[in-house]
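Of the protein chains in this complex, one is absent; all others appear in place.
Each chain carries a letter (A and B) given by its place in the written order, and its residues are counted from 1.
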Amino acid sequence: MFAATAVFLLLFPAIFTLPFPQHIMIMIFLYATLAQSWNLIGGYAGQVSLGHAVYFGAGAYTSSLLLMKWGLSPWLGMLAGAGLAAGLSLIIGYPCFRLAGHYFAIATIAIGEIAQISMVNWKGGGGAVGLYLPILDESFTNFEFHSTKVPYYYIALGITAIVFLVTYLIEKSWLGFYFRAIKGDLDASRALGINVPKYKSIALAISAFFTAVAGTFYAQYILFIDPESVLPLMLSILICLVAILGGVASVWGPFLGSVVLVSLSEYTRTYLGGGGKAIDLMIYGGLIVLIARFQPEGLMGMLKKFR
Amino acid sequence: MALLQVNDLTKRFGGLVACDRVSVEIQEGEIIGLIGPNGAGKTTLFNCIAGFYPPNAGRVTFAGQDITSLPPDRVCQLGIARTFQVVKIFKDMTVLENLMVGGFVRSLNTRKVHQEAMETLNFTGLTEKRDMLGGSLTIADKKRLEIARSLMTKPRLLMLDEAMAGLTQKETQDALELIHKLHEQKITLFLVEHVMEVIMPISHRVVVLEYGKKIAEDVPEKVSNNEEVIKAYLGDKYHASRRAH
Partner (left out) sequence: MILPPVLQKRTSMFTSEIILQTLISGLLMGCLYALVAVGLCLIWGLMEIVNFAHGQFMMLSMFLAFWMYTLFGLDPLLSLPLGAVLLFLLGIATYFFIIKGILYTTFLAQIFATFGLGIFLHSMAQFLWTANYRSIQNPLLAGRIAAGQIFVGFPQLAAAIMSVIGFVFLYWFINKTEIGLALQAASEDREAASLMGINSNRIFAIGWGIGSACVGVAGVLLANFFYIFPEVGFTFGLIAYVAVALGGFGSIPGSFIAGVVIGLVEAFGGLLIDPAFKYLSVYVLYLAVVFIRPQGLWGRY
């Protein structure tokens, strides 16, 4: 099953040669990566972050600004952005992890909003207008391709594969067990020798790292970023939604969730036209309620029942 | 040198003194019972020793090391494990996974911990249930799971908080057997209990708390005939029965 999917994904651009389906897949990979990254801290470790867009934005803005101001290669910028995001997450996590459930969730929202408002008002970073990345010659080094989406496709596939592999390895290792223990019961975890703040921070840092990597990819793909596109609360919510829809604390959940969500989004946009913007959100909203009410374990949970 | 030494431990919550200058000494290999009416401060004492609450005054020494202000995870690493009055198992993880969580404090190698978990499952009689979700167990099995899980941390001292509460006769017997096995493994035991028929026969000594103060500490027979203790329990008619250790 897995092998078949892998082969299909590898051959996809050869089968579907038009840019549109390739774009769809790229979006699926993007959301799958974001949801999987969130999954580490939100799904496995149970710390519901509703402000994850801040790391996405950190990645996008860091690599873009480094590129525009100092001509730094986007690949190095990607690492820099990811590192910055991880560092940011440690700073954010330290005070926030002491907060219980709802307080923590709201704190993450507050931080996300502060980030967005700040970037809107920071002229040096483009402000509300945003940043237009310089159009460079198409090349792998420049991380820009104009005549075809295929390289973007494979880069996105690669990033997604890496994130999924990392998640798989973590799940099988002591880290995965510790994350799930923390989600299960804090006191029991501490009594079993788990330094809870340390492991929460580890989960968040890894999560932030990969979220930022996705941010840089997005910047290099769209070649335009602004606070509205990389830092809004709605993005943070969508990231969680994809993870929940697919099934938290599972390796394949985020991919399933992403497939459904992106397909749904495209369908409503294509077939329901202008008013479609609101309709697709209505469907999202309804879907979230249904999942939460009837199938909290998401699609993976449903699949397990049919085994 | 005593394995665990508690000196004048005091813990206040606002105006309430939950533990009032409590001192206890436990030698390696002993089974010490901790009894007292509800609200006497037994669980608070456990929480202070295990590092969940920082005491307001007093000292806790374990194997010669001052552990008074250490957090729970450090206390566990040093060799004290504890279970909880309201059992806290990982509901969404299997029995085997629950145990493995405990094992990682001694080794990060998943395969090794997995094997140790299988052995511990065998030791505690939980092998058939290893793939069941923690949340689906009976209360007796949950308590057994909690004990098994703390065994994975290879403790020198195991503190059990009301391990027999809510168990049937048969389940209590099984639990007692497990406790005997633990004792045979040279694990020091500190047990909070309400079920007198259980704790009196197996303990070397019994400590009695009331309103945060230690009112008696002696061999079970003497404790059960102690006037203060009887008064504290008011109407508890229990006479110690002798049983060879």
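Keep this in mind: a residue touches a chain if its C-beta (ideal position, glycine included) is under 8 Å from a C-beta of that chain, and two chains touch if they have at least 3 such contacts.
Please read all numbers here as calculations on a predicted model, not as lab measurements.
Engineer: Considering the full assembly, with which of the depicted chains is the omitted chain in contact?
Structural biologist: The chain that is not shown touches these displayed chains: A.
Engineer: Of A:Ile244, A:Val262 or A:Leu299, which sits in contact with the chain we cannot see?
Structural biologist: Answer from the full complex: A:Ile244 touches the omitted chain.
Engineer: Among A:Leu76, A:Leu90, A:Ile222 or A:Ala292, exactly one should touch the missing chain; which is it?
Structural biologist: Selected residue, touching the omitted chain: A:Ala292.
Engineer: Write the list of chain A residues that the hidden chain touches.
Structural biologist: Contacting residues on chain A, toward the hidden partner: 42, 46, 48, 50, 95, 98-103, 105-107, 109-111, 113-114, 117-118, 120-121, 233, 237, 240-241, 244, 248, 275, 277-279, 281-282, 284-294, 296.
Keep in mind that, in the parts below, only the chains that are shown with their structure count from here on.
Engineer: Tell me, which parts of chain B touch chain A in their complex?
Structural biologist: Residue positions touching the partner: 50, 52, 71-73, 76-77, 81-82, 84, 88-93, 97, 100-102, 104-105, 108, 110, 113, 146, 149-150, 152-153.
Engineer: List the residues on chain A that touch chain B in their complex, please.
Structural biologist: 172-174, 177-178, 180-181, 183-185, 187-196
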